[in-house]
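Quick one: this structure, given as structure tokens, is what I'll be asking you about.
Missing here is one protein chain; the remaining ones are kept as they sit in the complex.
The first chain written gets the first letter, and so on, giving A and B; residue counts start at 1 in each chain.
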Amino acid sequence: MQNQLVQFNAEYAAAIDEDRLEDWPAFFTEQGCYRVTTKANHARGLPAGLIFADSRAMLADRVLSLRQANVYEAQAYRHVVGLPRVLANDGDVARVSTSFVVFRINRDGTTDTFATGQYLDEVVQESSQLRLRRRDVICDSSRIDTLLAIPL
Amino acid sequence: MQNQLVQFNAEYAAAIDEDRLEDWPAFFTEQGCYRVTTKANHARGLPAGLIFADSRAMLADRVLSLRQANVYEAQAYRHVVGLPRVLANDGDVARVSTSFVVFRINRDGTTDTFATGQYLDEVVQESSQLRLRRRDVICDSSRIDTLLAIPL
Partner (left out) sequence: MQNQLVQFNAEYAAAIDEDRLEDWPAFFTEQGCYRVTTKANHARGLPAGLIFADSRAMLADRVLSLRQANVYEAQAYRHVVGLPRVLANDGDVARVSTSFVVFRINRDGTTDTFATGQYLDEVVQESSQLRLRRRDVICDSSRIDTLLAIPL
């Protein structure tokens, strides 16, 4: 499974970095849950995140909004994703943690470290490919201003 | 061994990033050696590093000091570790080199590139898990001010 997860995470990141956002919802199951929160909130067990979606349809809506708002195109992003740690695997669902860093390339050509954190995933196999039943994106920083712009 | 090393490095990084510092000494053998030095010093063959410990007990002491000093909690860290290159492997000991970058997330929410460098390891198998007989952390930068705060 390790190799499959590695490939999965690389494809997920490439869809975002190459601005193929329309491909993004397909990494989730039909009722897949996507949440962005901060480490501080996660540690306190607070349920509400910065972003919350609990179906592929909501994710697709989100992409539509991003396209209309057109905010996204001003910058580019680059994910570098660490190696997945499989925390548990009962055969049906794997719980996996993976570190990430996302760089933002600004219009003036400068590059910032946009976000670091970990993915906390529930991964299932669906018709011979992996899908996210849940991805909690837990950002290390509590600064949230621009976090709303881009899928992480 | 490649897969095992990858998992090992991911767990090592997670222990630090998730502030489970007490788990850190167990990644080393009983007489394991941990050294932090700079690339410039390493190139000159200078033996003394910024940090030097030659047993698991010394590492545990170090964690205690960090907890008492309480310096560590002000920031958070995020390791992103590259792929291990096995330089040599005689069956008992593997010499492995791995690139890393550590980000520091400051209290104001900004993120710095805290350190980059390579791990130069001697890895052994002990009771079916990998342990470090030696980890030299060779930092690219010669700036050492804050390097003393955190295990790398």
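Structural remarks
Rule of thumb we're sticking to: contacts are C-beta pairs under 8 Å (C-beta built on N, C-alpha and C of every residue); 3 or more make two chains touch, one makes a residue touch a chain.
As the structure is a prediction and not an experimental result, all values here were calculated from the model.
Residue A:76 is the one among A:40, A:76 or A:93 that touches the chain not shown. Interface note for the absent chain: among A:1, A:40, A:105 or A:124, the touching residue is A:105. Within the complete assembly, B:80 is the residue of B:33, B:66 or B:80 that touches the hidden chain. Contact with the chain that does not appear here is found for just one residue of B:20, B:67 or B:143, B:143. Summarising the interface, chain A meets the missing chain with residues 3, 6-7, 9-11, 13-14, 17, 76, 78-81, 101, 103, 105, 108-113.
Listed for chain B, the residues touching the missing chain in the whole complex are 2, 39, 80, 82-85, 97, 99-101, 113, 115-118, 140-143.
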